[in-house]
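All protein chains but one are shown at their positions in the complex.
We call the chains A, B, C, D and E, going by the order they appear; numbering starts again at 1 in every chain.
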Amino acid sequence: MLNLFAEAGKLKKLPRMGWLLRGVQSPESVAEHTFRVAFITLFLGDELRKRGMEINVEKALKIAILHDLAEARITDLPLEAQKYVDKKKAERKAMVDILGAERVEYFKLFQEYEEEKSPEGRLVKFADKLEMVLQAWEYEKAGSKGLEEFWEALEYLKKSEFYPYFKELVDELERLR
Amino acid sequence: MLNLFAEAGKLKKLPRMGWLLRGVQSPESVAEHTFRVAFITLFLGDELRKRGMEINVEKALKIAILHDLAEARITDLPLEAQKYVDKKKAERKAMVDILGAERVEYFKLFQEYEEEKSPEGRLVKFADKLEMVLQAWEYEKAGSKGLEEFWEALEYLKKSEFYPYFKELVDELERLR
Amino acid sequence: MLNLFAEAGKLKKLPRMGWLLRGVQSPESVAEHTFRVAFITLFLGDELRKRGMEINVEKALKIAILHDLAEARITDLPLEAQKYVDKKKAERKAMVDILGAERVEYFKLFQEYEEEKSPEGRLVKFADKLEMVLQAWEYEKAGSKGLEEFWEALEYLKKSEFYPYFKELVDELERLR
Amino acid sequence: MLNLFAEAGKLKKLPRMGWLLRGVQSPESVAEHTFRVAFITLFLGDELRKRGMEINVEKALKIAILHDLAEARITDLPLEAQKYVDKKKAERKAMVDILGAERVEYFKLFQEYEEEKSPEGRLVKFADKLEMVLQAWEYEKAGSKGLEEFWEALEYLKKSEFYPYFKELVDELERLR
Amino acid sequence: MLNLFAEAGKLKKLPRMGWLLRGVQSPESVAEHTFRVAFITLFLGDELRKRGMEINVEKALKIAILHDLAEARITDLPLEAQKYVDKKKAERKAMVDILGAERVEYFKLFQEYEEEKSPEGRLVKFADKLEMVLQAWEYEKAGSKGLEEFWEALEYLKKSEFYPYFKELVDELERLR
Partner (left out) sequence: MLNLFAEAGKLKKLPRMGWLLRGVQSPESVAEHTFRVAFITLFLGDELRKRGMEINVEKALKIAILHDLAEARITDLPLEAQKYVDKKKAERKAMVDILGAERVEYFKLFQEYEEEKSPEGRLVKFADKLEMVLQAWEYEKAGSKGLEEFWEALEYLKKSEFYPYFKELVDELERLR
């Protein structure tokens, strides 16, 4: 299990490449991003449950914590790289190797995220985008420029099944800009 | 809720002071530490449940994600500062302010961690120490020196109620040294 | 005495938290701030003396060099932390420990600063604020944003007994904005 | 042509992932590595020519300058990633896109490097490995640890057709260890 | 020869002082700058040759790779320092020492650059200025401010003998501003 925890530790060292390539100096790591995705998932998940949606918060949290683990092996490939590399396929293979045969259940959780095939998987995707837009705003507030394209994720958020529940939140974020 | 997510974002900026004061250059952030504590909690929690212990993994994950949130307000006070500042009291007050009156349930989770009064709270404490020792080893492996005192947390791990379940893991960590 | 010099060395490692929390990447250290406070004190002190004010420049310089030494133990607590922590009390206790019983005279100098009870103590406070506003401007000039609140220290400067002597300087700083 | 120069500029931002993942703090960029590969190629190439080998130094220098350009699009994939991603294929496609249809001649130079099919291509590969081992030694000399595997490239150097010409150089490097 | 390669390695560590003094955090190194100067020289040189100018591209590339090597000994003295230090003289002496008596030919290449006495030397000077302006623009695009003076190099570019060949490129750069 120590090896597995060491793999997770690599995410502390990996810069989020999108920011780096747009000139953000010492940008956040994948681990930092993942932390806030899990944090957001926690509060959104509980809120959905309170509002009567059937959602497994434990599962959602696990997905959030694991959702970028494959990057321990393949690093955070920026969008422009994905034209040349089959990122999904690479991530899937990397997850299998990292988790090992005896932890198939976690691989399934990862797939729910990647293929957006369960409400929990989609919720983490929603949290992932929300986290990124919030981070873009925080960098801009501190003086960074040239991060326009990251705001496009707002469109994803607005089309999501969760938007009706978190309209206020998303709209507030949009107004910040 | 956006304010709450922004508070969590501060943990990305806060260096873990213990490493910084011992000369680790650009050490991990509080957010990075928290990420791996949650990661470890996930796997330890599931393992305990498999072995028949009654443990609420959802609760444990929430505690892990929240356990250092107060540092968004009071920063990561190093051990040497705690002689001069009542850190526990400060954290409790900060948590109340960050979470707001309407989120009392999360404050209770935080207390379970801080006072080690539930198995889930103690499990996160165990994961917190384990994460720190692993990080010390990773820094040492890369060339850092002067981190001896962080290894003392091994004693905590060995006295824990969870040690019998994770003896192999803890002993492997100890041997790495 | 080597221990004392090592304590001072910690100030090189400690980031000024106010900047860090507002997104300034790799902000100045407490030691860097202290250096310029002492530098400013030197020139303001000599100027005051030339203009006929009775001011002990040696004492003022010592106060400047020592004024943030307690942070070697309690770190640079940002303004938002001071709601939860009694910073003054903590600093006083830390100073006693750092200096040791045999150096009471330096503790008294620190108190003159903290309680603003001598002209020299107040001059260093004036230099401390001036340094901070100047640094805010330098960060802004280089592209940082979101540092508005630091400019509020201008009000302190304008109400100071030293303002009549350094009106030109303070007004020039204000116009830079 | 400005776009092309901007692509090259991305190499300044990209950390060499191998070092990063082994804990080197703020490691060299791809651009820094490329600079020294070109530098080494210059002196090795001229030396070979002096010793009577038929080598096109202009071509070798161009290959050196271009050899990692594809990373502007796909980043510096570490060795462990290459199990999951077809790096060669990705690089080839990225080079075509970066250079554009009108610069086929440079793509051919890149292929000579990648497939080691000309003496110039192989010389740059030799310089590339030499540079990496030298960098490993420089990091170790400054305190880094855990870089053993990078020294394995010495085997490549010793098997190379250029080894007889630069035996002294390679052996000196090996002795440094 | 290993010593020579180690000297080149120092350029990776040396920050470009002009950016640093204007508040760019962790600015590019001399090695990173040199890389892109060589890159630009490659494409401009080939283009000139295609257009019928007699230009020795091999020589130009060598000059580009070597043009800042003296900084391994004297560091990147910013413009403001050159009022107090005879940089040209210092660089010449440092180059002699770094290259050694047996490599006089390379010292001559350096002189062609420094005294702008061959087309190849002047081309690298042109590439050097172009690279700097492009970098200024890239920093500004990412949020940096206060870099106005670096744009003055555009005047140099426009007066150059190469401007008629690269008018479009230079004008495009100017319009970016």
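In the analysis below, contacts are C-beta pairs under 8 Å (C-beta built on N, C-alpha and C of every residue); 3 or more make two chains touch, one makes a residue touch a chain.
No experiment lies behind these values; they were computed from the predicted model shown.
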| item | value |
| --- | --- |
| Chains shown that the absent chain touches, full complex | B, C, D, E |
| Options E:K10, E:R36 or E:K59, residue touching the unrepresented chain | E:K10 |
| Interface residues of subunit E (partner: the chain not displayed) | 10, 13-15, 17, 20-21, 23, 73-75, 77-78, 80-81, 83-86, 89-91, 93-94, 97 |
| Contacts of subunit B with the absent chain, listed as residue ranges | 22-26, 143-146 |
| Contact set of subunit C toward the excluded chain (per top definition) | 1-2, 4-6, 8-9, 11-12, 26, 28-29, 31-32, 34-36, 38-40, 42-43, 47, 57-58, 61-62, 65-66, 130-131, 134-135, 138, 166, 169, 172-173 |
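Throughout what follows, only the chains that are shown with their structure count from here on.
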| item | value |
| --- | --- |
| Length of the line joining the C-alpha centres of subunit A and subunit C, rounded to whole Å | 41 |
| Sequence positions of subunit C contacting 2 or more other chains | 23, 25-26, 143 |
| Chains grouped in pairs wherever the two touch, ordered by label | A-B, A-C, A-D, A-E, B-C, B-D, C-E, D-E |
